[in-house]
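Just one protein chain is left out here, and the rest sit where they should.
Chains here go by letter, A and B, matching the order in which they are written, and residues are numbered from 1 within each.
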Amino acid sequence: MSNKIKVMTSGNLAFAEAMRQIDPDVVAAYPITPSTEIPMKFADFVANGRVTSEYIAVESEHSAISACVGASAAGARVMTASSANGVALMHEIFPIAASFRTPIVFGLVNRSLGAPVNIHCDHSDSMPERDSGWIQIYCEDAQEVYDSVLLAVRLAEDPRVLTPVFVCQDGFITSHCYEAVELLSDEAVKNFVGERTPQYPLLDTDDPVSYGSFTMSEYYFEIKRNQMEGMNNVLSVYAELAAELERETGRNYRPVENYRADDADYLIVVMSSAAGVVKDVVDELREEGVKAGALRVRFFRPFPRRELASLAKGKRGVAVLDRSASIGGTAPLSSEVKSALYALDKRVPVQEYIFGLGGRDLYAKDARAVFEKMIAGEYGEEARFIGLLEKDDEDERA
Amino acid sequence: MNKTVEVRWHGRGGQGAKSASAILAEVLFEEGKYVQAFPEYGAERQGAPIRAYNRVSDAPIRRRCGVQNPNIVVVVDPTMVESADPTEGSAEDALYIVNSGENAKKLRSRLGVTSKARVLVVDATKITLEELGQNRPNAPILGALSNVFTEVPVEAFVNHFTNKMKKLPTKALEANRKAILRGRAEAVFA
Partner (left out) sequence: MSKPQSWQEVPPGTVAFGASALKVQTGLWRSSRPVVDAAKCVSCLKCWIQCPDDSIALGSGGKVEGINLFFCKGCGLCAKVCPAGAISMHPESGFAHEEQRDGEHPGEVGAHVK
């Protein structure tokens, strides 16, 4: 077996290290807090000759993603990173990348969208991209970020998928937290990711193609449906790849992490780093005789509908914690969960919660209060806000 | 039930509080502990008050929320004893490590802690002004911390510091090594 080393590193630096080991053909990137360290560290690698990648320092995020799409359609293996309004600036190109089937791997370090300007974590930057046609994976910690980058390259480039991937991690909370991460050897990574075999590269002048030509209504619909099939294949292809990487790492992350959910009465459904404190509270409640459990959703796109429905089936109650809002509608994760549970014969009550906007922490007492409300059978139609200061509340922070 | 030790650092941007918390984490990680080190950013500028945190445990640490109830509080800049509210949320018997040249009793009363709290004082500013010619208090603070994490040999602190700061010239590294050892030797309980 190949050498693995354990190092103290952060989510950002683990992502950058994976990039170094993958040595992509092209990286076009623009800095923004809190993902800056990714292109910054990678630029160091380029300058010091530790990678052979072509690094394009562009003048904006829109240019970054445009250069990435061009390079990827040309046949290159391409990676980049961004956050918040940088991601938003890329918005109009994302659907193009997806429909061109460019297998770009993107480090999305979650940060709140302005206004007001806030540098801390929530999911309001990645959620508006949920319709873009990109795969979305949410990682709880730096180890998962590292492993997911390797998986993402294979997943994106698999001919049955051919879809770009957002590997998401919580800004500052994961990206800047130093913790132990086990890295594979350079050789093991190279063996796992292999080389990209592009399907119709623009640089193939013997068999020239055009991408994205003008298309009338008689053709557009079929072309889009064809694209969707790649997304439909993701979970089955992912299962193969996860099993393959497990042989190297001993770790296998399921699309939905099941934490003591099997015999639970009450579940919290949550994504990313906040799941940590939820799992701690599940353990505490279990010690107290409460059958609590948690589901950590890892793949938001494609949403693992069937897996979630089968895990939530028969529960007395489910609370969904969203780290972003869909103003005027149901919060994104809640919306997917309710949709998935619609198919169940017996209705499971679902309570929608919004938390953590602008980086506000979720503490153990908050998670506990969510379970307690479920135990008391208190469900409401409206979303509840965790830790929000209401008029006449006593401000604990004061 | 595993006990997680939670540390909070108070410093100003540029004083090395973030680096020091990272070094502490690395040192303890090498000793086989599970650790986290993470900074808390407000305004990203030099001189702005910053906080950094550590969690240390014998079991994997899953929660990533901010540290609300630290067991150990490190005050890197003496001006922050009042301004940064270092006693916020801390346990009554918390351990405070303070960079200060002040009289112990006065310091305790300025901190506003009861007799249950332990206060370890080290004049890191004086030490580094003497050894480095600059006020860079994090090295002696790490030395003082080596008195607390007794399972870790002080050499580990020196080696990790040297490694992290290897861009510095040899003279500076040697001066910092001395500063760490002096911090360890000169720290006293107030």
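Convention: a residue touches a chain if its C-beta (ideal position, glycine included) is under 8 Å from a C-beta of that chain, and two chains touch if they have at least 3 such contacts.
Note that the structure is a prediction, hence the values are computed from the model and not measured.
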| item | value |
| --- | --- |
| In the full complex, displayed partners of the excluded chain | A |
| Selected residue (touches chain absent from view) among A:162, A:181 or A:282 | A:162 |
| Per the touch definition above, residue among A:82, A:99 or A:334 touching the missing chain | A:99 |
| Contacting the left-out chain in the complete assembly, out of A:208, A:250, A:289 or A:328 | A:208 |
| Contact residue for the chain not shown (choose from A:218, A:263, A:345 or A:395) | A:218 |
| Residue numbers in chain A that touch the chain omitted from display | 73, 99-102, 162, 199-200, 207-213, 215-216, 218-219, 221-223, 225-227, 229 |
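Simple rule for what comes next: only the chains that are shown with their structure count from here on.
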| item | value |
| --- | --- |
| Rounded Å distance between chain A and chain B, as computed from the means of their C-alpha atoms | 34 |
| Touching residues on chain B, where the partner in the complex is chain A | 22, 25-26, 29, 34-39, 41, 44, 61-66, 68 |
| Contact footprint of chain B on chain A as seen in their complex | 8, 33, 119, 141, 170, 172-174, 176-180, 273-277, 279-280, 361-364 |
